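A single structure is presented below for examination.
One chain of protein is taken out of this complex; the other chains stay put.
== chain A ==
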Amino acid sequence: MTKVTMTVNGKSVSGEVEGRTLLSTFVRENLGLTGTHVGCDTGQCGACTLHVNGKSVKSCNMFALEADGAEVATIESMAAADGTLNTIQQAFQDHHGLQCGFCTPGMVMTAASLLEENPKPTEQEIRTYLSGNICRCTGYHNIVKAIMAASGQDVSAVAAE
């Protein structure tokens, strides 16, 4: 076992991990932050997406030790301390951007990265950026709509499909 230390959602944390311990495992099991979901565990579905040093990564495809010294942000950092949803989360709720909710933490974290890089994305840009995040329920349409709304754009023209 090796000691790993990182900042997660603004707090310094440490733990003992094996070489093979995944970042997703560390966050969920050592830290109890179970908002980060593990869907496929093969790097395909994006449910486990979180941010490492401001960049989105699939945490099932990265070892915890590789985040030693890094700043990590998980879905738990998105809402305010009193539970008030942030703009993206609120838009997902308003536009029915989730059904079962399994993919949602990864979708929200990915949307946050997209809007950071591109504050007013087009519908096509949003769809392309979400290519690594799979949703089995919504058909994506309302997710795309929610992200457009979160970026302050008028979504009345986004056709219901």
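Methods note: a contact is a pair of C-beta atoms (placed from the backbone, for glycine too) under 8 Å apart; a residue touches a chain by one contact, two chains touch by 3 or more; residues count from 1.
The working rule: contacts and distances are computed from a predicted model.
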item: Listed names "Polysulfide reductase, subunit C, putative", "Glutathione ABC transporter permease", "Cytochrome C oxidase subunit III" or "Xanthine dehydrogenase family protein subunit M", matching UniProt entry of the absent chain; value: "Xanthine dehydrogenase family protein subunit M"
item: Identified contact with the non-displayed chain, of A:Thr84, A:Ser131 or A:Ser156; value: A:Ser131
item: Hidden partner chain, touching residue among A:Ser12, A:Thr42 or A:Ser156; value: A:Thr42
item: Which residue of A:Asp68, A:Asp94 or A:Glu123 touches the chain not shown here; value: A:Asp68
item: Chain not shown, touching residues in chain A; value: 2, 18-20, 22, 41-43, 46, 49, 55-58, 61-63, 65-66, 68, 110, 113-114, 129, 131-133
